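Excerpt of the complex: some chains, original placement.
Each chain gets a letter, A and B, in the order it is written, and its residues are counted from 1.
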Amino acid sequence: MRRADLAGTFVFAFQGALAAIAGHLDLFGDLVLAFATALGGGVIRDVLMGDLPPSALRDWAYPTTAFVAGALVFALEGHAAVPRHLLLTLDAAGLSLFAVAGTQKALEARIHPLSAVLLGTITAVGGGTIRDVLLTQVPAILRVDVYATAALLGALVLVVARRAGAPPAVAALCGGVACFALRMAAIANHWQLPGSSA
Amino acid sequence: MRRADLAGTFVFAFQGALAAIAGHLDLFGDLVLAFATALGGGVIRDVLMGDLPPSALRDWAYPTTAFVAGALVFALEGHAAVPRHLLLTLDAAGLSLFAVAGTQKALEARIHPLSAVLLGTITAVGGGTIRDVLLTQVPAILRVDVYATAALLGALVLVVARRAGAPPAVAALCGGVACFALRMAAIANHWQLPGSSA
């Protein structure tokens, strides 16, 4: 589980650093956005759960992973490009991992199942929201297609599966697959939620 | 008291959803803004008080109310309009309720009375501030006329009344009436604080 979490951290930090480069930030801004994008969702979840200090400040593997990804993007800028489709796929995987991990952590703390769904979704999309606010952009999750909705679905599937008696690992797998499948289908088909002007 | 809180939640969620529609957000963004506007102030208060998880995640009547208001606005968009004056009046009522409820909660936790005034004001205006930040607008409370000041007055009146020996219910009523009266008078007379360029 921890290895999967670190992989998700790396992917999200990578994306945060790319956004920093696109926003013409310096090296420090690059590292801050890598950190905030990768770990901001989990930090908000831990603050709301009262599990303080947040795990991102207790286990240094997480910040280290985020900073390495941020430094890598900064060093490679202009020398290499990541194919857009690979990036979207990795991001969908990170989204699924974080939605599932956040929901599970909330359930284990005996938080109300519906609140666990919210906390799982926040874990998955909170970091990207902080990144966008720092770059003074309306958060992508409020504007762009089926993204947070996929995280919400994954969290919901996990909770329903647990309630139906599925073992935790099976429920997590179901939730992760649901989130990943919806997100990839939305990308492939350019799905939008009703009302979007994007 | 709880019924009044839920009414305030509904009004604030309604306004958040209207702002989402005006900002061309999709259904998910509409629900997020309804939730954040209605419950963001109370969540910040509970985080600062260390009362975690925040009450908005423990009592599901609150999120449910916010989501219903958000969905209603989304469904009715273009089919019905709420008179502007009614909306301002309801919002002033919500402001008063939240300022009073937040101050009382802080006092009951034996927090310093002046900090209780700040926490009451944050409860009343925190949600709208989050809404504006997410829409990348300078928060209305920092720009627009006598709004946060009314919440501050209500919180202050409550604290002074309690110190003067008034029973909690009477002090709450005094605070709520003071906030509501100042806000409505400011709307009617277009009062501005000194220095405002709005």
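The rule we apply is simple: contacts are C-beta pairs under 8 Å (C-beta built on N, C-alpha and C of every residue); 3 or more make two chains touch, one makes a residue touch a chain.
Not measured: the values here are computed from a predicted model.
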{"item": "With 2 chains placed, the number the full structure-file assembly comprises", "value": "3"}
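Methods note: only the chains that are shown with their structure count from here on.
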{"item": "Where chain A and chain B are represented by their mean Cα positions, the distance between them in whole Å", "value": "30"}
{"item": "Of chain A, residues touching chain B in the complex", "value": "47-50, 111-112, 114-115, 118-119, 129, 133, 136-139, 141-143, 148-149, 152, 192-198"}
{"item": "Chain B - residues contacting chain A, complex", "value": "20-21, 23-30, 32-33, 43, 47, 50, 52-54, 57-58, 60, 63, 74, 77, 133-136"}
